[in-house]
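Our next item is chain A:
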Amino acid sequence: MPLLERNGQISDDLWIAVGDDEDLPAQGDTIVSYGRLPLDAPGRLGISLSNDLDVGGLDLQVDGLSLIVLNFPSFADGRAYSQARALRQDLDYSGELRATGHLLPDQLGFMVEVGFDSFDLQTDRFPVERWTEALEAVTLTYHRHLSRTGQSPIIAARHAG
Partner candidate 1 sequence: MDHGHVLTANRLSDGIVVFLTATSAWSEQIDEAVLAREPLAAAALEKRGVEFEETNLVTGAYLIEAERQGAAITPTRVRERIRACGPTVAYLGVHTPPCHAQATAVAA
Partner candidate 2 sequence: MYRYDEFDQTFVDQRVEQFRSQTSRRLSGELTEEEFKPIRLMNGLYLQLHGYMLRVAIPYGTLNALQMRTLADISETYDKGYGHFTTRQNIQYNWPKLEDTPDILADLASVEMHAIQTSGNCIRNVTADHWAGVAADELADPRPVAELIRQWSSLHPEFSFLPRKFKVAVTGAPADRAAVKFHDIGLRMHLNDAGERGWEVIVGGGQGRTPMVGVTVREFLPEEELLGYLEAIMRVYNLFGRRDNKYKARIKILIHETGAEEFSRLVEEEYARAPRPSVEVERKELDRISAYFAPPQYETLSALQPDLEGRKLENPEFARWVRTNVGAHRVTGYGIVNISLKPAGGIPGDATAEQMRTVADLAERFSHSEIRVSHHQNLVLPDVKLSDLHEIWTVLSADGMGEANIGLLGDIIACPGLDYCALATARSIPIAQSISRQFSDPSRLEDIGPLRVNISGCINACGHHHVGHIGILGLEKKGKEFYQVTLGGHSGTDASIGGVLGKGFSEDEIAGAIETIVDTYLGIRGDSESFLECIRRVGTPPFKEALYAPA
């Protein structure tokens, strides 16, 4: 399935998801579940976090991680938004943050705001431009310190200087 990046690029997903019972492949970039850490990986290492983990309270070493995948089992389940924020801000994670599961183009703005970089599009129901348009639909937000600039664009503009 195609991967959408925050800059609007569509690419192929080259990461290998490894099940909990499977051995790691001899080479390649791999994604394992959080429970398998610590682990020596053949290439770059990514982890997948289930959405009921209190990420901010985890003793997670993010330094060796190149990718963290967060799950949206349903588009109505918003836990991964708070997990993303905690990874970025409480754990200072700066690698790639990816959303997977039941995603809708209409939610991409929210996802970008809390720090997601890439989106695992598990459906071809929507034309590609629907996804890329959605990245630009909402440009103004009120929320303090969520974005990577550390400030709400609206609050910053109001109190510039």
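Definition applied: a contact is a pair of C-beta atoms (placed from the backbone, for glycine too) under 8 Å apart; a residue touches a chain by one contact, two chains touch by 3 or more; residues count from 1.
The candidate set was assembled so that all candidates are chains of the complex that A comes from, given by their letters.
Nothing here was measured: the structure is a model prediction, and the numbers come from that model.
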item	value
Identity of the candidate that touches chain A (this complex; choices 1 or 2)	2
Complex interface listing, chain A residues touching candidate 2	52, 54, 56-57, 75-79, 81-83, 85-86, 89-90, 104, 106, 109-111, 113-114, 125-126, 130, 137-146, 151, 154-155, 157-159
